[in-house]
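The chains shown are only part of the set, and none of them has been moved.
When the chains are written out, they are named A and B in that same order, and each has its own residue count from 1.
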Amino acid sequence: MKNFLSVKDVSNVDQLVELARSYKTNPLKDQKLGANKRLGLLFFNPSLRTRVSTQIAAKNLGMDAIVLNVGSEGWSLEFAEGAVMNGTSVEHIKDAAPILGAYFDVLAIRTFPKFQNREDDQNEQVMNAFLKYAKVPIVSLESATLHPLQSLADIITMTEHFTEKRKPKVVLTWAPHIKAIPHCVGNSFAEWVNAWGKADFVIAQPKGYELSPKYTAGAEITHDQKSALDGADFVYVKNWSSFERYGEVLGEFPEWMLTEKSFQTVKNTSAKVMHCLPLRRNVELSDEILDGPRSILTELAKNRVWSAQAVLSEVLRG
Amino acid sequence: MKNFLSVKDVSNVDQLVELARSYKTNPLKDQKLGANKRLGLLFFNPSLRTRVSTQIAAKNLGMDAIVLNVGSEGWSLEFAEGAVMNGTSVEHIKDAAPILGAYFDVLAIRTFPKFQNREDDQNEQVMNAFLKYAKVPIVSLESATLHPLQSLADIITMTEHFTEKRKPKVVLTWAPHIKAIPHCVGNSFAEWVNAWGKADFVIAQPKGYELSPKYTAGAEITHDQKSALDGADFVYVKNWSSFERYGEVLGEFPEWMLTEKSFQTVKNTSAKVMHCLPLRRNVELSDEILDGPRSILTELAKNRVWSAQAVLSEVLRG
């Protein structure tokens, strides 16, 4: 694997899942793979789970990981070609990236959408500039549009939990929130489940909250959460802002909060519930779901380590 | 040792002191004890000495330590059961703690009192929530009410310095400060000296600054610093705000600043002076004390490494 920015960098999702599961069984089996290799973790935006799970994954592979919280230190980068840098940007990506590429064997980068302009976010300015100028493998720790390490952990978790012969019904449902949230987790989950190809996939959201067809094409799209939950094996809960009216919150839609009652109306007793965390209790989904047997959230978060370890190992193998 | 939140988690103070001193002699003797074990250091409040000494201790035991400055990154946790999280809290402790418990073998946590409500601070909300939900050993790096790693270093230092057969006279004296300071160091020192049981223990403070009897019971309590210093072998200097009028500063009391003159009036030439640091020179105690032969502050701070190493090793042994 040359880089890891989306599922498109993965030749075989199932093989990557199996590799991750083999690390879960034996975390230190490739401890020499990353010996004397350095991973740079660049955070333009805050991170807790992603940072820790990736550091653990690197360590399991014998890599040395160095964290750079570039966002909080106000390291304002310039991206415009030909810019006269007499403003607030202190360094051009063309000067910064080659040096980080020289210091590190792999760069793992987190950056959020700016929500100022849809095209800018869609163009993945930060990731693409590092790809172009750093000249070492780039691993996304969440970008302006996608969160592939999360999605791989999602697929790992569903693979572990579903052993029947038939295809599982997988539902991605929009949930309420109190502020404008990026599309990354929703986009990426859709793209991965579609690429995986092993599920009957339904995406439910209020009208106006449809995700970009670039990622969802292949899934059934509905505005009816109830019908989506009917027969669901896995329900992935996530808020996102409008893509059409980019970054806007179109309404509260409190009836979309996932509760035990949501399942009872369709007599679904077995569906497992997932969320990438962090989450707003009793806004996105209810205590009874989170504290009950449906929740596989902690297991999912644990799988972030094996997701990162599988990806880093494939990147180290080249 | 299952957790380390107070002296109550210690079965034998002297044995723990001896273990710490054995690490001081031979820091790397248990370098395999922590192999492939991870320590998560969670700082809800800033730390310098505690952070570095605990990182060194972990490294000496072969553990991998990862620091999370959760406070400065504004990771606002919700603790209330049943909360509708439509406010400023971004994650519930019930969701966050189990994952940190899955990522780490031991969690070491620093959190200060909020000084909003005495009962809330006394209830040690943060520590107890991690104890309940993280399901791995918890080590206090200072909590709302106690600072046990500091107190263990205090006992180690007194043990090293006092080799006479008789009991030493140990004095904890209140000192002036310019702002409201937590009770943790004072409470914890009192609790440990009482549990240690090897000292004649006197606590001196101005009227209204009495610490909670929960920790001080067993010590002689006085408002007369002069009589306390008479015959003292060790004088521990520390400010704290009022416990009765919780968190209030009742007055400046500059005459409580410890100076060489304080000792001369009682002809005490041999007493050693301790402070947990950081300290306000010429407010809490004078330059002449700090720069003279009475001060054992640097030795005490060095012992923080062996204090942390002894505790981590006992927690690793289970």
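Convention: a contact is a pair of C-beta atoms (placed from the backbone, for glycine too) under 8 Å apart; a residue touches a chain by one contact, two chains touch by 3 or more.
The model shown is predicted, which means the values in this text are computed figures rather than measured ones.
K.L.:
Given the 2 placed subunits, let me have the overall number of copies in this structure's complex.
P.N.:
Number of identical chains in the whole complex: 3.
Just so it is clear, only the chains that are shown with their structure count from here on.
K.L.:
Measuring from the mean C-alpha position of chain A to the mean C-alpha position of chain B, what distance in angstrom results?
P.N.:
Measuring from centre to centre gives 40 Å for this pair.
K.L.:
For a test of understanding, state which residues of chain A touch chain B in their complex under the given definition.
P.N.:
28, 46, 48-49, 52-53, 55-56, 59, 72, 178, 277-283, 287, 290-291, 297-298, 301-302, 305
K.L.:
Which bits of chain B are touching chain A when the two form their complex?
P.N.:
36, 38, 40, 64, 66, 68, 70, 72-75, 78, 82-87, 90-92, 94-96, 98-100, 102-103
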